[in-house]
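Let me begin by presenting the structure, written as structure tokens, before commenting on it.
Of the protein chains in this complex, all but one are displayed in their positions.
Moving on to subunit A:
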Amino acid sequence: MRSPRVPEMATQEVQPNETLTHLKTESDTLKTKLEEERAKLHDVELHQVAEKVDGLGQFIMKTRRTLKGHGNKVLCMDWCKDKRRIVSSSQDGKVIVWDAFTTNKEHAVTMPCTWVMACAYAPSGCAVACGGLDNKCSVYPLSLDKNENLAAKKKSVAMHTNYLSACSFTNSDMQILTSSGDGTCALWDVESGQLLQSFHGHAADVLCLDLAPSETGNTFVSGGCDKKANVWDMRSGQCIQSFETHESDINSVRYYPSGDAFASGSDDATCRLYDLRADREVAIYSKESIIFGVSSVDFSLSGRLLFGGYNDYTINVWDVLKGTRVSILFGHENRVSTLRVSPDGTAFCTGSWDHTLRVWA
């Protein structure tokens, strides 16, 4: 896979420095023009629109389950469509499938690498995908036979040239979307391992991705160490929209339930909401007392609440429309590395460097 490099202009007769300076000036001019175009249509702020909406009451959210079993930092988790099972992966190479409702461990696989940074549950509930420092994404079909060795049926699907940071199945078990430290995202056919489409445009490691929940289901958003959040067309591989307002790495991106917006969480300790139709950032969720980066974000079912897992061991709950913080949750004993709301919105699960996962409701 090719990775972005300095343009070929450097080999031409013209002084490379001059050309680059010229290009950079042009860049700045265009950027300003884009901001002007966006500003022309900006006739109202989100919190103004939100004035007509009722305020939220008090929330009582507690840890309802604590899942203990990982021997090291939990790095990633995903829910099964049955709303109660989850898959989680950790630094020691273990991937565990739990029935979070009963807290039973149902399957466990040991990956040949450490730092399994990405894991995903297949839509059918019959397989899980995971990967990390091995630069690959592998799919393990799950079976009802407890004694079966899952590692034997493992299928290697994706191959990147650097670590795998995130993976997600599309609407079926047959395709996987991955993002990697090599700066690219890619879409793969699970059965053959064939690369269907690759997505180039990030200037640094891509850390996260999320598929759009729309009826057409053809786009996804990715966030990276270059502080950019890019929206991609899965068919053509083109980046169709890009947002660069964060001040540091973007660790997590998640679509608003309607598919017309998405939220991002970054090392700059803010979460931001981006409106895709207006093509701009519309809200920043931050507080002076919140200094530590956000590792992952997710919306509640209606999109009213935004949950953020932070590196200072807490979870902050934001009112998406009014921009205020609704609640702060304590419980984990080290940084929260992953957070996902369950498919029916009844709970959310967090994974942490303190080796545990917690389900909150």
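To be clear about the criterion, a contact is a pair of C-beta atoms (placed from the backbone, for glycine too) under 8 Å apart; a residue touches a chain by one contact, two chains touch by 3 or more; residues count from 1.
Basically, contacts and distances are computed from a predicted model.
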(request) Among "Regulator of G protein signaling 9a", "Cation efflux protein transmembrane domain-containing protein", "Gamma-secretase subunit APH-1" or "Retinoic acid receptor responder 1", find the name that the UniProt record gives to the complex chain excluded from display. (result) "Regulator of G protein signaling 9a"
(request) Could you tell me which of A:110, A:156 or A:302 touches the chain that is not displayed? (result) A:302
(request) Check the options A:98, A:140, A:163 or A:220 and report the residue that touches the missing chain. (result) A:163
